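Only one protein chain is missing from this complex, and each of the others stays in its spot.
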Amino acid sequence: MDDAALAARGDRRAYERLYRANVGRIFSLCTRMCGSRERAEELTQDVFVRAWEKLPQFRGDSRFSTWLHRLAVNVVLNARKSDGRHRARETEDEDEQGMDAFAAPRQAPPGERLDLEAAIASLPPGARRVFVLHDVEGYKHEEIAEQLGVTAGGSKAQLHRARMLLREALTR
Amino acid sequence: MIALTCDRFEDRLSALMEGETAAAEREQLEAHASACSRCGPLLVELRAIVREAGDLPELLPSRDLWEGVAARIETPVVQIEPRQAPLVVRRGLSWRTAAAAAAVLVALTALATWRIAATGVDSQGTERIAAAVEPPVTAPPSNPSAGTTPPVDTAPAPDRMAPAPRSLTARPRATTPAVSAPAVRNAAADAATAVYDREIASLRSMLDTRRAELDSATVRVLEENLTIIDRAIAQSRQALAQDPNSTFLIDHLNSALGRKVQLLRTVTLIPASS
Partner (left out) sequence: MTRTWLIALLAGAHLAAAHQADAQRRDREDRIARIDTTLTLARGGLVELEGPDGDMIVTGWDRDEVRVRATNNDGDLRLDATSSRIQLKSVGMGWSDVRYEVTVPTGTRLLLNGRSTEITVRGTRGEVEAHTQNGDIAIEDATSVTVNALNGDVELRTMDRVRVNLVAGDVRITGGRGAIEVVTVSGDVEMHGMTSRSVSAGTSSGEVFYEGAIDPSGRYELTSHSGNVVVRLPADVSAAVRLQTYSGEIESDFPIHLEGGATMGGHPRSFDFRIGNGGARITMTSFSGAVRLQRAGTSNRQED
């Protein structure tokens, strides 16, 4: 019986093994999607707690890591709702619809090249999420559109914008 | 063939990179890029970004997060129904059960406050005040990023509460009475205080039981606000220790404690997040 099946039956040691096998990938996803390592540590814990509760619903028709990854995307997307829901909304809502030039990504100190991770973190949230999901994690636009509640066309536009902004940040 | 302009190239760049252009158009765009000193580097750089993004290494957290996960999955969550039942039914039931329990606790708290208030004045009309003469304790801020699960409420238990005589007459009240009578213990007031302490402890343990159901942002808001209240309670008690006969301070401490109960009560009413 594999670890996922054992964990679904309440075997915590099996779940810890699953945790160890997947934490890097999940943490990477969270960090890059939300732009902050500290917040990502909180979110990573949330993901594994949530996954434990939902394990009985894991049907085994995909790999556990795929299922976990999708759940992680959900957790990150919903976390931003809790964080920013009622305060002055981040312009991410506009940036998912409008395409006007947003604050330029952080420039590297003169003489230094910004590395890609830092450039990604400084992207506006909507563009960052699409970029991470598509170019880093390999999701398709249709899947991204469904998860983010946008159209596939919108996702493509955001991706292009993200890449252009990154290029600007990286080639200074 | 019409020469491709750079503007047109940029418009079609996204489609090109997504592999959505027909073969003929793709050739055209690639040809433009290889001959254009502006569009060429643009295409090369964007492709490099995509490649590098796909090759990004796995990041690791600064510390082992397993302890935090383990603590939360070990917290028993009261199951009203088996997991297979529709979530909505489960959530509805647990909300109502918690609300009923919380209502009872609030009623008991109100009773405790009333009893404390009623015991304040003795037959001579002198206010008898039993002040909690403990050294003020400052609550250390909770550290949510620690690997273990810290108690959400960091104030030391129990929160002793001095009784509040309710004599709202219009007579002037001296700010610093010359009376230097020692604090007198009032048995009835102590009993009522014990009730209050028990209710706060009950609510707190109900909160601990629910921690696994609450997401980290919620827990953070709760901890921040419990810290604010606990600071207010600590400051009030500190002031009261300097000035044990101040009705104002006694009332004020009461309301801070009441606010704490209210906060804990709100937590029990939060619907489960799963």
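Going by the order they are written in, the chains are A and B; count residues from 1 in each one.
Keep in mind that, in the parts below, a residue touches a chain if its C-beta (ideal position, glycine included) is under 8 Å from a C-beta of that chain, and two chains touch if they have at least 3 such contacts.
Everything numeric here is computed off the predicted structure, so don't read it as measured data.
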Touching residue (missing chain; options B:Ser14, B:Gln28, B:Ser216 or B:Ser246): B:Ser246
Where chain B meets the chain that is not shown, the residues are 86-88, 91-92, 95, 168, 170-176, 217-218, 221-222, 224-225, 228-229, 232, 235-236, 239, 243, 246-249, 251-252, 255-256, 259, 262-263, 265-267, 269-271, 273
For chain A, which residues touch the unseen chain? 54, 57, 70, 74-75, 77-78, 81-82, 85-86, 142-143, 146, 149
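Following the convention adopted for this analysis, only the chains that are shown with their structure count from here on.
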From the mean C-alpha coordinate of chain A to that of chain B, what's the distance rounded to whole Å? 24
Interface residues, chain B side, partner chain A - complex: 13-14, 17-18, 42, 45-46, 49-50, 52-54, 56, 58-63, 65-66, 68-70, 72-74, 83-84, 144-145, 212, 215-218, 220, 274
Quick check on the complex: what are the chain A residues that touch chain B? 12, 15-16, 19-20, 23-25, 27-28, 31-32, 37-38, 40-46, 48-50, 52-54, 56, 78-79, 82-83, 116-117, 120, 131, 135-136, 138, 141, 156-157, 159-160, 163-164, 166-167, 170-171
